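One protein chain omitted, others in place.
Each chain carries a letter (A, B and C) given by its place in the written order, and its residues are counted from 1.
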Amino acid sequence: MPAFLLYLVHTLFPPDTRQPTELGADFMILVTGIGIVFILTRYQKWRWLWREWLTTVDHKRIAIMYLIAAIAMLFRGGVDALMLRTNLALPNVRPIGALEYNEVFTTHGTIMIFFMAMPFIFALFNAVIPLQIGSRDVAFPRLNAMSYWLFAFGAILFNISFVIGGSPNAGWTGYPPLTEVAFNPGPGESYYFLSLLIAGIGTTITGINFLVTIIRMRAPGMTLMRMPMFVWSVLTTSALIIFAFPPLTVALALSLLDRTFGSSFFTLGHGGMPMMYVNLFWLFGHPEVYIVILPAFGIFSEVVPTFSKKRLFGYTTMVISLVSIMFLAYGTWVHHFFTMGAGPTVNAFFGLSTMLIAIPTGVKIFNWIFTMWGGRIRITVAMLYQMAFIPTFVVGGATGIMLSVVPADYQLHNSYWVVAHFHNVLIGGTVFGLLSGLYYWWPKMFGFILNERQGKVAFWLFVIGFWVTFLPQYLLGLEGMTRRMYTYPFGFGWHELNLISTLGAFIMGAGFLALVYNIVWSLRYGERDLTGDPWNGRTLEWSLPSPAPEYNFARIPVVHGVDEFWAMKESGDTLANHLRPQDVKTLELPKNTGMPFMLGLSFFVGGFGMTFLWWPIAIFGGLGVVACLLYAAFDYNDKKHLPADVIRHTERSWGRLQA
Amino acid sequence: MSEGMSEHSEIEAVEPGLEFLRPKFEVEGFPWAQVMGYVFSLLLTFAALLLVVYHAMPPILLLAVILALALGQAGLQLGVFMHLREGRGTAWQLLPLGLAFFIAFALIGTSIWIMLFKTGVS
Amino acid sequence: MSTPAVSEPRQPIPVEFADEEESIKITGFWMFLVTDMIIFASLFAVYAVYRSRTALGPTPQQLFHLGPTVLETLLLLTSSFTIGIAVWAMRSNRPRLVLGWLIATMALGAGFVITEISDFVAYTSHGATWHVSGFLSGFYVLVGTHGAHVTFGIMWAITLLLQLRRRGLTPITRRKLFTFSLYWHFLDIVWIFIFTFVYLSGKIA
Partner (left out) sequence: MQRVRSSRRALRMLALAALGIGLLVSGCGPQYVLLHPKGPVGLSELHLMEFAAIAMAVIILVVFVLFGIAVVRFRDYPGNPNPYTPHWHSHKWLETLWFIIPAVILAVIAVPTVNVTYALAKLPPTKDPVVINVTSLNWKWLFEYPNQKVATVNYLYIPVGKPVLFHLTADSPMNTFWVPSLGGMEYTMPGRVLPLWLEASKPGVYWGHSGQFSGIDFEKMFFHVHAVTESKFTAWTHRLRSSAPPMTLAAYHQLLRFNTVGSESYSSFPASTWPSVSHGFTLSGGMYLLKSNNPNPTAQH
């Protein structure tokens, strides 16, 4: 028995993970875990948690769970970033060693992309899309919950790697053969492949779900060309997900087969070909960066008209540009490996296709500017993020164009120029967009408004910190500093700029803390949103109370044009004014179910077993998955009825029902 | 088991104005389309097999011809058996599928192009 | 369900689409097939690139026997036909026929899987395991993924059979049968490309 325990401890906590930072993290997690369990037990909230949240199929609640996960992951990824920057502050001074640094930049990149940006956009999809298209729910509510739990357990599997067994350490791109067992014998890379596979299934399902929702569930009268622009962006994003995630799944699965079952795809010998992984990864990876930017574009297309009090400029060209970005996004992936010798014809072709994306993107930028032109701009926090986005993203896009100039990329590839470029678009585009959407839709999601003054403080810290961090990194790129170095020697002239950059990162960190303070403060003291329409909005979600009731619309609206709610308000004819008691019918709603949670848990158990090659556990998890699927197949009792009286009562309490 | 009794209530349940939603049942008869589809699918397969076994053409041409036969077979399955053009919102069935075919072939073609292209500094 | 936003067809539509909610699920299933198609496309791309990377192992020409493969093709084509008839029987509202043709489909599918496994066993017993070369890895994973899909399909068909027996033809079971048939035909299409692109073209010098 002691021998077994020793084995267990040695496998789960191998010597090289017993370092101060990791022990600290272990301790933190333990304390937080005990704290949560204690609070839930103390206030007898277990049942509440299970019945109201863990089993929910309501898209609005799923949105909130996505949001919590995303903010937690922003924190985790941000702490990683601060560790990276601290290590690089001075030459040859390294608070964390190479081993940990490699783990930290890997988890930073992976978490920020897959477990921060993705759930964040899904939070907004879930919170907004059904309301904007005038629908009671998404097309497949249960699949929606399944997506969430697959994502959540994928994220948990990825995060426990830091405390159990050791994190992946081959970059967020996970290029072989570095990820093969010969070079990476620990469990880290298995964690990486398995957690991304699990979360990836969830993401693919989300893509299908929202695509079908938008295709089939729009309110009558909402033709394609009357959809709010955010809906268009989600439609194109979902299509991107559907076509982009399968190659990732294949790339990850093949790597896993190599690691676990000895196949020879990406090995050094045996005719293995690592470049195929690179090809498949970027077949996914490039569309992925548009997956995270298009929703941000959609958000800005809602925020700008609202706060400029003016219709969106160039609706048709906005749609054309979204759709062409969607198509072009599939045709550019080779720009991530121009330097893999595919030859001048291939490189020239993909260089040009990459440049082409600038055209539709530019159209959007100019359309936003001209939406503001002739408007009346109210500078709220949501609008401020948009106003920071335009200059920031244009610089990031411009430096991207310089990378697409093939010979220039020969020099700039994998240098800090690239690091600066992608933070410029990821933070300046995606994160600013998501934060803008967060402030904009927060009242709709939670029923109160985030304090604007505090929000502005967080905003300025974040934006100034951003430029101080990443502007110097362009110059570091020109100085020839390559990425993923855990430290650097003195004498290359890299130290001043690195120090400035580190300083900026801490300013950003302060901005994040201000943001969290803003949320926590507003939870208690924030102004309630009683009208349901705090910003004088233009689209249907603002026609509902905040937060929207479980059934969203007591009666499905009929749509006559773009900005339907704005038109209603202009004609003095809002929905609330003419909902008569006899319009309200008994509704059929999806019933809560524990299956999605159990499914996610089973995947988690199976994934954990496979990571450590503990086959009984892996098989147990697999059986759990089968059991969940069987349960789902034979479960016909998935609907509940919401009586018309209850709905009338709710609507009346909001003052939305005619007497 | 009750031979399809359960449908009748549902047929009555169709709302006025939505009569087209009334379930359409196939008239009893013989599944000619399916049988012909089956025969053609066998023909296409054996054509490809025979061409290859007897090396009927130069390799490149042969490859092209058997791939074309496979495509024909796919079209047959989609049209006859998967009833691709029936249903509601068929545009939304055809569009993604067409796109998927395009992307699938582009993906395979470009991967070959990128990975097998002979490079060299000359 | 609310009035749908898509333009509606003028003439009556096939029975499995009659229920709004179930027809949405069919649309969803088409989208799933799209993702699966891209998965297979990626695997085909892998195979295409790895075809010549045989290392010290056998080449396609040396490895493949067409005999079992032709048998597999016949079995799968026939099963595609039988499930087609099952859907036809569903549309003419004859539940008993549906059950019969569904069982036939499963039997043919099982025949396919057994033939494929015995074929794989023959290859590996000659030492052609996937460890040997990139080509063999690509081959086993492409063909094996398809085989796994068929196996999964058979298990799905079993659950379907049980539901059909219990509940007869309802909007829900009709939709489930129809999506299953889509899945099965889709696997047939994939197999045709495997047969053509892997086996037949492996025999072209």
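Heads up, the rule we're going with is that a contact is a pair of C-beta atoms (placed from the backbone, for glycine too) under 8 Å apart; a residue touches a chain by one contact, two chains touch by 3 or more.
The model shown is predicted, which means the values in this text are computed figures rather than measured ones.
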Item to check | Contact with the hidden chain (one of A:Phe125, A:Phe245, A:Phe446 or A:Trp467) | outcome: A:Trp467
Next on the checklist: From the list A:His413, A:Lys444 or A:Arg656, pick the residue that touches the absent chain.
Outcome noted: A:His413
Next on the checklist: From the list A:His108, A:Arg142, A:His286 or A:Lys310, pick the residue that touches the absent chain.
Outcome noted: A:Lys310
Checklist outcome for this item: Given A:Leu194, A:Met222 or A:Met340, the correct residue touching the omitted chain is A:Met340
Item to check | Touch with the omitted chain, as defined above, among A:Asn126, A:Thr213, A:Asn279 or A:Thr399 | outcome: A:Thr399
Next on the checklist: Applying the definition given at the start, please give the residues of subunit A touching the unseen chain.
Outcome noted: 16, 98-99, 102, 169-171, 175-178, 181-186, 268-275, 308-317, 337, 339-341, 343-344, 347-348, 351-352, 355-356, 358-359, 362-363, 365-367, 369-370, 372-379, 384, 387-388, 390-391, 394-395, 398-399, 401-402, 405-415, 456, 460, 463-464, 467, 471-472, 475, 477-480, 482-489, 492-494
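Here is the rule we use: only the chains that are shown with their structure count from here on.
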Next on the checklist: Roughly how far is subunit A from subunit B, centre to centre by C-alpha average, rounded to an integer in Å?
Outcome noted: 35
Next on the checklist: Averaging over Cα atoms per chain, report the distance between subunit B and subunit C in Å.
Outcome noted: 12
Checklist outcome for this item: Touching at least 2 other chains, the residues of subunit C are 4, 6, 27, 31, 34, 38, 41-42, 45, 49
Checklist entry - Taking each residue of subunit B in turn, which ones touch at least two of the other chains? => result 89, 92, 96, 99-100, 103, 107, 111, 115
Item to check | Residues of subunit A touching subunit B in the complex | outcome: 211, 215-216, 239, 242-243, 247, 273, 275-276, 279, 283, 330, 334, 341-343, 345-346
Checklist entry - In the complex formed with subunit A, which residues of subunit C make contact? => result 2-6, 24-25, 27-28, 31-32, 34-36, 38-39, 41-43, 45-46, 49-50, 53-55, 57, 130-138, 140-141, 159, 162-163, 167, 172
Checklist entry - Mind pulling up the subunit C residues that touch subunit B in the complex? => result 4, 6-15, 17-20, 23, 26-27, 30-31, 33-34, 37-38, 40-42, 44-45, 48-49, 66, 70, 73-74, 77-78, 80-81, 83-85, 87-88, 91-96, 165, 168-171, 181-182, 185-186, 188-189, 192-193, 195-197, 200-201, 203-205
